[in-house]
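Input: one structure, supplied below.
Every protein chain but one is kept in place in this view of the complex.
Chains: A, B and C, in written order; residue numbering restarts at 1 for each.
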Amino acid sequence: MSGNTFGKLFTLTTFGESHGPALGAIVDGCPPGVPLSEQDLQHDLDRRRPGTSRHTTQRREPDQVRILSGVFEGVTTGTSIGLLIENTDQRSKDYSKIKDQFRPAHADYTYHHKYGVRDYRGGGRSSARETAMRVAAGAIAKKYLASLGIQVRGYMSQLGPLQIEFKQWECVGDNPFFCPDPERVAELEAYMDQLRRDQDSVGAKITVVADGVPPGLGEPVFDRLDAELAHGLMSINAVKGVEIGDGFASVSQRGSQHRDEMTPDGFLSNHAGGILGGISSGQSIIAHLALKPTSSITTPGRSIDIHGEAVEVVTKGRHDPCVGIRATPIAEAMMALTLIDHLLRHRAQNADVEVSTPRLR
Amino acid sequence: MSGNTFGKLFTLTTFGESHGPALGAIVDGCPPGVPLSEQDLQHDLDRRRPGTSRHTTQRREPDQVRILSGVFEGVTTGTSIGLLIENTDQRSKDYSKIKDQFRPAHADYTYHHKYGVRDYRGGGRSSARETAMRVAAGAIAKKYLASLGIQVRGYMSQLGPLQIEFKQWECVGDNPFFCPDPERVAELEAYMDQLRRDQDSVGAKITVVADGVPPGLGEPVFDRLDAELAHGLMSINAVKGVEIGDGFASVSQRGSQHRDEMTPDGFLSNHAGGILGGISSGQSIIAHLALKPTSSITTPGRSIDIHGEAVEVVTKGRHDPCVGIRATPIAEAMMALTLIDHLLRHRAQNADVEVSTPRLR
Amino acid sequence: MSGNTFGKLFTLTTFGESHGPALGAIVDGCPPGVPLSEQDLQHDLDRRRPGTSRHTTQRREPDQVRILSGVFEGVTTGTSIGLLIENTDQRSKDYSKIKDQFRPAHADYTYHHKYGVRDYRGGGRSSARETAMRVAAGAIAKKYLASLGIQVRGYMSQLGPLQIEFKQWECVGDNPFFCPDPERVAELEAYMDQLRRDQDSVGAKITVVADGVPPGLGEPVFDRLDAELAHGLMSINAVKGVEIGDGFASVSQRGSQHRDEMTPDGFLSNHAGGILGGISSGQSIIAHLALKPTSSITTPGRSIDIHGEAVEVVTKGRHDPCVGIRATPIAEAMMALTLIDHLLRHRAQNADVEVSTPRLR
Partner (left out) sequence: MSGNTFGKLFTLTTFGESHGPALGAIVDGCPPGVPLSEQDLQHDLDRRRPGTSRHTTQRREPDQVRILSGVFEGVTTGTSIGLLIENTDQRSKDYSKIKDQFRPAHADYTYHHKYGVRDYRGGGRSSARETAMRVAAGAIAKKYLASLGIQVRGYMSQLGPLQIEFKQWECVGDNPFFCPDPERVAELEAYMDQLRRDQDSVGAKITVVADGVPPGLGEPVFDRLDAELAHGLMSINAVKGVEIGDGFASVSQRGSQHRDEMTPDGFLSNHAGGILGGISSGQSIIAHLALKPTSSITTPGRSIDIHGEAVEVVTKGRHDPCVGIRATPIAEAMMALTLIDHLLRHRAQNADVEVSTPRLR
């Protein structure tokens, strides 16, 4: 209720500040009997981990996750899974200067007005460091989904002004940008190098795709699969927009063009992004998210302090010039968490349903 | 949990099929002592009501709402509010032909796979007729928000290829399109007339704005105000995309450009759309939503039936050629419902908070 | 959240005041394909209905329920089920005298302090009339449970000082007390006749039993089956205590006596009431509830009014001298609603579980 829990049947509840002693999470509702180890989680954590290329923050966190409960003799037991990552590379002194100032476009001002008090070190709870636990929990969800043939993958589809066309999944893991076109990587590197020299930051667009999702997931009316996906993806730091399928391009489309016709051999197109009436159709589920440029830049900006006085703010510390670069595993996690939650919800109510109509792809 | 409830503290739970005997809702959590009458709800219901211009479905429903509980001697009592609208103009025979067919881009196919059984008359539960209850409940939320100086308003910002610049709130209610520029209305009329002649449909973009929202609304991490707004807006029939503030335009922006600087006199811009770190900043909250073209068109389309056989589908019945035209009051309702829910949630936890820092606009 | 919803996956949300125009409910999460008619609900409603013997309130309500959605061609569709009962025999003038007074042991005083405003006619929302909707929804739950071989039944096990031993289910429906021993009915009649002459009321104890519940229902730690049963049963008007199995008798038992030993042929006793560690064991689930004597008696009592001044209160109107007499169908409903909710929750998470160990009874 207070915002630190995601999901209704497969729930993730998290805690932890950027510069506190640890990040932690409780994953509840995981089916029993799922083989699970810390290595399963570490793989995705390492994909998100900072400090692995010159294009992300230089904070170096090993992000070693421990499973403290809910797994016994290598499989999940169905009870709550406790996860813990100790913080090791906090440098809180970097932030003491801005204790009483509000960085523009940051959560400082809004947390201050909401709570009256805030852990100002590194953004406290509002830091994207919080997303580590999403990725760890998402890895559990992915593991179970994979056992049902469901695969969730993402890639960067735009970096600042540079649109990137999808070419192949194979190369996405081979470059620090999650770029799906190997021939564009050098261009992205050059763009980022110039951006750092400009002491500025830039936005990005990420695309996430789930393949193998059976038809029927999603609840009618308010908890449509697309609505909850939008919720999950928009809850990621810096996200300002979410699209399903053709998204905003649908506005200027005509019905005769947008509707995905069906034949016995399958759908003829996928403008809908795999969701009709809020329920999965069996086609690939496709979502796009827009991430804003981070506000933590060293170019001075005008702001106020807690007394309402004008100040000039320069954000020091170690920051990502494009938070979108590390966002792909986080977006995958939120889609996986949304899907597993809806899978369990669907199963609860509709376990008895048998349909003889063939499924299309 | 099964998708027919919105909100956590101020909750709306709905029922009703397009061609069933009635639509109904229960609004729970409304503060006591709010003056409320059926006329308060009827005003917004009439704004959404079909059959009021030639550009919407010709189904004629008076949509007379009754308040069955929760209001006593003209004010809310704090107990659950029961709402009922009887359906009067169902013509179910129109739909008997497509009982065993799946209309392309409709929820027929996905409901069939989810539930095994469906009320095929007029789309049953998946019909946009369901949104009447959202509008009724939204009117309750708006009434309470207005008492706190919070105003929620929307307008059409794009009809198919025609982008509409915001000019003034005054004229929005004077035309069937919710168009904020009186000089563009004739153009929109002409566009729609041609569209009907083409037997086709088209998408639209709606913009919703909340003014007067205090800073502090929204919960950290998963239940950010923008995430729940995205949830609510994406749950509206036909919506394929949601943006907060600059939305997808943020992707190609730089941090020095996107960040909204602050001075003692207020924010210098509002790229963020009034939300920072998932929490309202006190600026106007701005959201955009993309609605796809409705799939109910009379141009024949390829599909399959429940046996998996190929069929040609022509959607008869009475439909909106642009569902976006009636979507503005619905979008306002979802924003109002999201705001009141977060207002109550904020109040629950943070009632003791006192902040001396001046509030900016 | 505001208290008018029960359950998490199979949810019942209700509205309606004692003297308002109607009572209503939305049942969400019902599996699709369940045969259901208004007659199914009416049977249990008639068991609870007032005015059927001289031992209950003389208010005569037909309590005719209408199903407004969620059922199509005789079976549930999986969408939300709207229920409505119009109130017909309100006599609100009876209550105008006590508009500004607080009846002792009633909810008048507490509602006044909670909400500042209340519908004082017939107790408004705090009236036991609200339980009609529980019974209607419970009938839906019972119908589904019965299809799985689960039967929920209750009886009166004590009326005031008169303890009633269980003899047979057959006669429970044959007398107005839900008394399971036909030889005790005359004694109960005489007791009640004397009570009315005394212008007083008395408490009662109800026992509810579920047979055929499979092992495994109930969630660990906080949402144990017994905890949620206690929640549901204690939420019934006038209930002051709940026991599972041996209940308070367990306090003076020894472990060697209380523990239910197991053999390959089954459990040797059922002190636990069918629940171990919060999870159903496959034995009969047994719960007892204590109902207080109603406070609506014509014997004058001391109280205060809304100004804090002393007054003498005589509760006129039509009331039950023993609310426990009509409580059995309500208790059955709450147990059935709790069980179906846990059945769906169990199924969501544990659908894959296969256990070769034989089930005991």
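Brief remarks on what is shown
By definition in this document, a residue touches a chain if its C-beta (ideal position, glycine included) is under 8 Å from a C-beta of that chain, and two chains touch if they have at least 3 such contacts.
Predicted model only: the values in this text are computed from it and were never measured.
For chain B, the residues in touch with the chain missing from this view are 9, 29-33, 78-79, 220, 344-345, 347-353. Interface with the hidden chain, as seen from chain C, comprises residues 1-6, 8, 12, 14, 102, 104-107, 109-116, 125-126, 130, 158, 160-161, 195, 198, 200-205, 214-224, 226-235, 237, 239-264, 268, 271-273, 275-282, 290-297, 299, 301-304, 306-310, 324, 345-346, 349-350, 353-360. Those residues of chain A that touch the chain absent from the view are 1-5, 8-9, 11, 13-17, 20-24, 26, 28-29, 32-33, 66, 68-70, 72, 75, 77-82, 84, 114-119, 124-125.
Criterion: only the chains that are shown with their structure count from here on.
Rounded to whole angstrom units, the spacing between the C-alpha centres of chain A and chain C is 45. Between chain B and chain C, the centres computed from C-alpha atoms are 38 Å apart. Each of residues 1, 220, 345, 349-350, 353 in chain A touches at least two other chains.
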